[in-house]
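Note that one protein chain of the assembly has been removed; the remaining protein chains are unaltered in position.
Chains here go by letter, A, B and C, matching the order in which they are written, and residues are numbered from 1 within each.
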């Protein structure tokens, strides 16, 4: 399941909902990763652009990888502005055993950072500034150079 | 913070409470691990004995390791009986950056499994049977042999 | 016609071009000075599938997307 929300995520509500969706599915391990906006570099918050068609196919590919290990993943992300100390990202793995869950959440979150078609902007004094220095070129970039 | 609860954990309540405790503490990553009782081997549930004095010193040692990386950990565990599809264990790491949190939750959960003074019993037809085959001798065991 | 979309921070209006492969698109975009900073670090999708070769053929109605460096989370 992939959810996009306008603005910040209601973390407690999402974790509660996901846990209850799967609590009878016989998964022994549930590991969410929650990303929250840190107060740094004088920002007021962050803002996100999301390109849904490719995000969905990227996510579907990971869901298939999870299924092969008997696991499932869920993900929620914000669109638009998210202010300091609010959360913009939750990814979660459910699996029968802990090792698969611990390894999968790490691989998933890292590939999310490197590949998911989402762009981040710093919000500073009403400006929206592309976070170029913290962004990563997707593997295979530069073919039009 | 280390919490022991009689019977199963109220996962939604605990995650909500921990998230809200730390949401203004400027941690960018929050990773809980939730362990839930699986329906397997015909059990009705599991039961736990906990030896608190050594669990607390083991946990304090990990909390100090976490502090050195700018992170904190929280843990909740059940005492006594926990039935199928209920949860008995939550561990969580909060850290400024994701890599520390992803690595720490893995190390912490693995050492918890290998070292924390907690004993597990299968509940089967009103019997409480020590889960010997799934248990691990603590490092340094056998000095009285 | 092929529609070319510039995602995220590139901040450029879509183009409608009469091209038959990505080589022709590369030539056109290399002539746009504002695009220089993006060509070297952008990935390319055709009809929302990532592509890895500039020889990728294009046909009428295709959509090409340029994806600059990402940072979700």
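We adopt the following convention: contacts are C-beta pairs under 8 Å (C-beta built on N, C-alpha and C of every residue); 3 or more make two chains touch, one makes a residue touch a chain.
Quantities reported herein were computed from a predicted structural model and do not represent experimental measurements.
Though it is not drawn, the left-out chain touches B in the full complex. The chain not displayed touches subunit B at residues 35, 48-51, 53-54, 57, 77, 88-89, 109, 112-121, 130-132, 134-145.
The criterion applied here is as follows: only the chains that are shown with their structure count from here on.
The centroid of the Cα atoms in subunit B and the matching centroid in subunit C are 49 Å apart.
Subunit A and subunit C have centres, each the mean of its CA atoms, that are 25 Å apart.
Residue positions of subunit C touching 2 or more other chains: 73.
Across the assembly, subunit A contributes 35, 109, 113 as residues in contact with two or more other chains.
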